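Our next item is chain A:
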Amino acid sequence: MALLRNARVEDDDWVFVADDQPIPTDGPVVISFSRYQAERDRLNDRDGPLGLVLDSDQTPRDIAEDVGRFELICLKFPKFTDGRGYSAARLLRERFDFQGELRATGNVLRDQLAFMLRCGFDAFEIPDSVNALKWLPALSEISVHLQPAADGLPDNVARRGRRVFGGISGVNQARPAGNTEVWAR
Partner candidate 1 sequence: MYRYDEFDYTLVNERIQQFRGQVSRRLNGELSEDEFRPLRLMNGLYLQLHAYMLRVAIPYGTLSADQMRMLAHIARRYDRGYGHFTTRQNIQYNWPKLEDVPDMLADLANVEMHAIQTSGNCIRNVTADPFAGVAADEIEDPRVFAEIIRQWSTLHPEFSFLPRKFKIAVTGSPADRAAVGFHDIGLKMRRGPDGEIGFEVVVGGGQGRTPLVGQTIRDFLPKADLLSYLEAILRIYNEQGRRDNIYKARIKILVESLGAPAFAELVEREWEQTRGGGLDLPGDEIARIETYFAPPSYPPASVADNALTQARAAYPVFDRWCRVNLSDHRQPGYGIVNISLKPTGGIPGDISAEQMDVVADLADQFSLGEIRATYVQNLVLPHVRLADLKPLYDALADAGLATANIGLATDIISCPGLDFCNLANARSIPVAQRISERLADPDRLEAMGALRINISGCINACAHHHTGDIGLLGVDRKGVELYQITLGGRGDGDAAIGSIIGPAFSYDNVVGAVDNVIGTFLEQRQDGENFAETYRRIGPAPFKEQLYGTA
Partner candidate 2 sequence: MNARVLTANRLGDGAVVYRDAAGNWVEALEQAALAEDEAAEQALLMAGEDALARQLVVGPYLIEVALKAAAPSPLSQRERIRASGPTVAAWPAQVG
């Protein structure tokens, strides 16, 4: 799998640790939600950034208070038709104010990138076989938005100057959360 981030293919520095493997004492590591629940307090003792993987049937509402501990959250799409990750992403960005990298993993398709970006994702795990450059135009195919979302872009009502745009928490966002603005369009 390749990592599409910052509008290009990048190397992934993160180390994904399986549930039955020891967690390295330093460096960036990503663990599952059940691992996190089991070892919450012990993780305070390590150096290095922490990342979390949520399956599609695990809700970010359960980590609302803890989002500040993570620099990476991966939301899994087991099948592209499973759209729970879109709500999870918006909650993380707009409700719980997650500031780190929000990555879509699993069955991620080109024609979902724009929706995902609007929901607050700023990194995407894509198949190796894909030419990422062919995927990037997908992000600018639709420039008009008819509802507020995590990207902080004005929707049609806001563009007509009738309200200050804001996301799902009513927080007036002057800038998009996360790193979405680098996907310039």
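We take it that a residue touches a chain if its C-beta (ideal position, glycine included) is under 8 Å from a C-beta of that chain, and two chains touch if they have at least 3 such contacts; residues count from 1.
Regarding candidate selection, all candidates are chains of the complex that A comes from, given by their letters.
In this text the structure is predicted, and so the values were computed from the model without any measurement.
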{"item": "Of 1 or 2, the one touching chain A somewhere in this complex", "value": "1"}
{"item": "Complex contact set, residues of chain A against candidate 1", "value": "56, 59, 80-84, 86-88, 90, 95, 109, 111-112, 114-116, 118-119, 141-149, 155-160, 162-172"}
